[in-house]
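All protein chains but one are shown in place.
Chain nomenclature is as follows: A and B, assigned in order of appearance, with residue numbering initiated at 1 for each chain independently.
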Amino acid sequence: MKLRHTFLTACAVFALGGIAQAADVTLTIATVNNGDMIRMQKMTDDFTATNPGIKLNWVTLEENDLRQKVTKDISTKGGQYDVLTIGMYETPIWGKKGWLVPLAGIDDPADILPAVAGGLSYDGKLYAAPFYGESSFVMYRKDLMAKAGLKMSDTPTWDEIITAADKMTDRANGVNGICLRGKAGWGENMAFLGTMANSFGARWFDENWHPQFDQPEWKAAITTYLKVMKDDGPAGASGNGFSENLALFQSGKCGMWADATAAGSFVIDPKASKNAADVGFTIAPDKGFGKRANWLWAWALAVPAGSQKVEAAQKFIGWATSKHYGELVAAKEGWANVPPGTRTSLYNNPEYLKVPFAAMTLASMNAADPMHPTAKPVPYTGIQFVAIPEFAGIGTKVGEIFSSALAGQITADEALAQAQTYTTDAMTKAGYIK
Amino acid sequence: MGGLPRWHILSGIMATRQAQVLGRWALAPAVTVLAAWSFVPLALTIYFAFLRYNLQDPDNTGWAGFSNFYYFFKDPYFVKDLINTVLLVAGTIVTTVVGGTLLALLLDQPFWGRGIVRLLMISPFFVLPTVSALVWKNLIMHPVFGLFAGIQRFFGSHEPLDWFGRLPLFSVGIVVSWQWLPYAALILLTALQSLDEEQKDASAMDGAGPLSYFRYIVLPHLARPITVVILIETIFLLNTFAEIKVGGIGGIAGNLTYLVFSQLNDATDVGMAAAGGLVAVVLANVVSAFLVRLVGKNLEA
Partner (left out) sequence: MARRQSPRRTLLITIVAWTIGLLMFFPIFWTAVAAFKSESDAYSLPQTVLSTPWTFENFGIVQDRSDYFRYVFNTTVIVVLSTLLGLMFAIPAAWSMAFAPTAQSRSSLSGRQWLAIIFSGLVICFLGLYFTDWKPSNALVGFALLLIFVVPGSLWAWSQNTSGTLLWMLSTKMMPPAGALIPIYLIFNRNGLVFKDWGWINLSDYNLIDSFWGMVPLMTLLNLPIIIWMLFTYFKEIPVGILEAARMDGASLWNELFRVLTPMALPGIASTCLLNIILAWNEAFWSLNLTNKYAAPLSFFISEYSSPEGQFWAKLSAASIMAIAPILVIGWFSQKQLVRGLTFGAVK
C-alpha cells in the first residue's frame, strides 16, 4: 500500500510539473519532423550554452499532424506551444488576425530573400522567421537519361519530361520513369498538382471565387498527371508523399522526381542514396502558358500571441534563423546541409555555390511569383495554396479526391466533378459565393 | 440459477432495507460519471451542430440552422464513408466469426505444442492498432518493397498489387481481422472446451456424423459466445480510426469517424464536424439498440 501511495504521489507531482513551470523558462517548440528540423534539435547545445536560463522542449510531429494541432491550438488560444513551426500559408492569415507576435531580434532581416520575407509578412511586419525556404524542381538520374539516349534540357517542357519518363521506365528492373506526389493533403499532393495546374494555365478560382475544376485546363492537367503516373509512375503512388518518394528515389526506383528543392541535400548524400553521384537538377517544367510548375514555401518559426515567454522565444528564433546557425551546420555537417533558401548572403557564398543544387534552388525560387501565380487573373495570392482560411479544408478534400483518382477508385472526370461540387459548396457555405 | 430470476432469490435473503439503500448509493458514483460522460459531450455536440463555427474564423460565429447537416449530407464522401463503415464492421465480423469458429474447432483437437500455438495465435490481439497498421502497410503490403510484392515478383509479376491504393478497404479489413481473429477464436475455443465430454461421447455413440454433431450440438452451444464476440467487435470496429489514419487511406476509403475527424482537423469546421458526429451517434445507436436487445436476452439468463 505504501509503495502504491508513493507511486501515486510521484505521478501527481510529475503531472503537475507539466502545468506549473519552474523558475527557468522552458520553451515548448512544435516542429515538423523534416530532416533539417531534426538536425536543429541536435545543434541546440550551442544555444543553451549561451542562454543557460532557457530550456528547450521539442514536440516533433508529422507535417499534417503538426498543421492540425497547431491550428487547433492557436485558434482556441490553447497556449500549448511557445514557438510554432508554420508556413507561408498560415503566417499572413494568422498575422492579420493578431494571433502572432510581430518578430523582433531577427539576425539581419534585410538579408532574407525578398520573396520569402514577403510571404511571411502581413502589413509590412514579419510574423515568422524562415528556417528554410524551398521551391520545387526536377531531380533526375543522369545515368538513366544517358542510357535512354536523352539529355535534360535547362528549360524543360511537360512534353519533354513525359517523353523522358516513358523512355526511362523499365519496370522489369524496378525503374519508374517519374515519381510524383499522390498522398492526399493540401501540402502533399495538392502542392504539386496546384503548381502543375498553374503551368497548364489553370487556376483554383476565377475573379468571383467560382471554382474552376470544370474548365479544360484542369482537365488537361489531371488527365496528363494520371496518364504519366499510370504509364511511368511507381506502384502505390496514391500513398506517396515527400518522404515516400524520397525513399524511392534514394533506393534507385525513380528516373525523375519533381519535388521540393529541400530534397537536394538528401539525394546527394552518399550515405543515404544509392545513386548520389548521378543526380542532376533542372527547373520545373512548363506547358507554354508562361508559368512554370514552381512553388514557393518556407517553414518558419513564429510566436503565438498571448505567450508569456515572448522574449525567450524570440531569442531562440533569432538563434535558429541566424547566419551563425548556418555556419555552425556548415562546420559540423558540411555546406550541403545548411538550411537552404532563406538568405541572400548564403547564395553569395562561393563555398555554398559549390553545392550541386544551390544555384538551381535559387533560380527556382526566383521563378515563383506568389502575387501572380497563374496565367489568368485570380482573386488570391499563393502559388500552391490559396491564402484564405478555408483553403486547408478544401485543399485537403480535393487532394483526397485526386488521390482516389490516382488509386483508380474514380475516373478523372468524376474526380473533377466531385472537386467542383465540393469546392462550390464549401465556398458558398463560407460566404465567398453569394 | 434455474428458472427464478436472481433477484427473487436474493430478495428473500438480503433485501434488507440497509442493503437496498447501500446498493443504490454504491451504484450512484458510477452512474453519475457515466451519465456526465455520455450526456454532456452529446449535448454540446448537438449545440455545435447548429452553429456556424470555424476555428480559423471565430469572429464569424452564429446560428446556422440546418445548413451544417445539409452540407454534410451533400459531401460526396458522406455516403461513401457510411457504406465503408458498415462494410468494414460487417466484413470483419463475418471473417472473424467464421474463421474463429474454424480455428476453435481445430485447436480443440489434441496436438503437439498446443500451448505455444495458442500463444502465437493470440499475439495479434495485443498489438497496438497504430503498429499493426504501419507494419502491414509498409513491411507487408507495400507495392514496391513489401513482402507480398516480393512474393508476386518471385512468381514473375512486374506490377505487384498496390494493396492500400487499389483495395484500401479490403486491406484495412485484413489488418483489422488479423487483430480480432484471435479474440474470436480464443473465446469460441474456451466455449468449446466447456462443452462437456458426456455430450461429445453421447453424440459419438448415436453415430452422429461430424457435420450433424457440429450443426446440432456445437453451434447452439456457441450461440451465446458468438453474440458476445459480435457485440464487443461492433463496439470497437464502428470506431476504427488508427488503422485508417495511420494507414493513410482516410481520403480514399475512410469511415464516418475519419470523416468527422477530418472536418474538425483539416477544415477546422466545428459546426460540420458536430453535425457529422451526430450522424455517427445516430448510426451507433441504431446498431446498439439492435445489439443490446440481442445481448440483453442472453444476459438475463
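Brief remarks follow.
In the analysis below, a contact is a pair of C-beta atoms (placed from the backbone, for glycine too) under 8 Å apart; a residue touches a chain by one contact, two chains touch by 3 or more.
This structure is a prediction, so every number in the text was calculated from the model and none was measured.
Within the entire complex, the positions of subunit B that touch the omitted partner chain are 5-11, 13-15, 18-20, 22-24, 26-45, 47-48, 103, 106-114, 116-132, 134-136, 138-140, 145, 147, 150-151, 154, 178, 181-183, 186-187, 190-191, 194, 197, 200-201, 203-204, 224-225, 227-228, 232, 234-235, 238-239, 241-242, 245-246, 248, 256-257, 260-261, 264, 270, 273-274, 276-278, 280-281, 283-285, 287-288, 291-292, 295-296, 298-300. Residues 7-8, 11, 14-15, 18-20, 28, 30, 33-35, 38, 57, 59-63, 65, 69, 72, 76-80, 241-244, 246-247, 250-251, 266, 272, 274 are the ones on subunit A that touch the missing chain.
Convention: only the chains that are shown with their structure count from here on.
Taken together, the subunit A residues at the contact with subunit B in this complex read 68, 71-72, 75-76, 93, 171-172, 174, 183-184, 186, 234-239, 248, 251, 253, 389-390, 392-394, 396-397, 399-401, 403-404, 406-409, 418, 421-422, 425-426, 429-430.
Residues 54-58, 67, 71, 74-77, 137, 142-145, 149, 158-162, 164-166, 168, 248, 250-253, 262-269 of subunit B touch subunit A in their complex.
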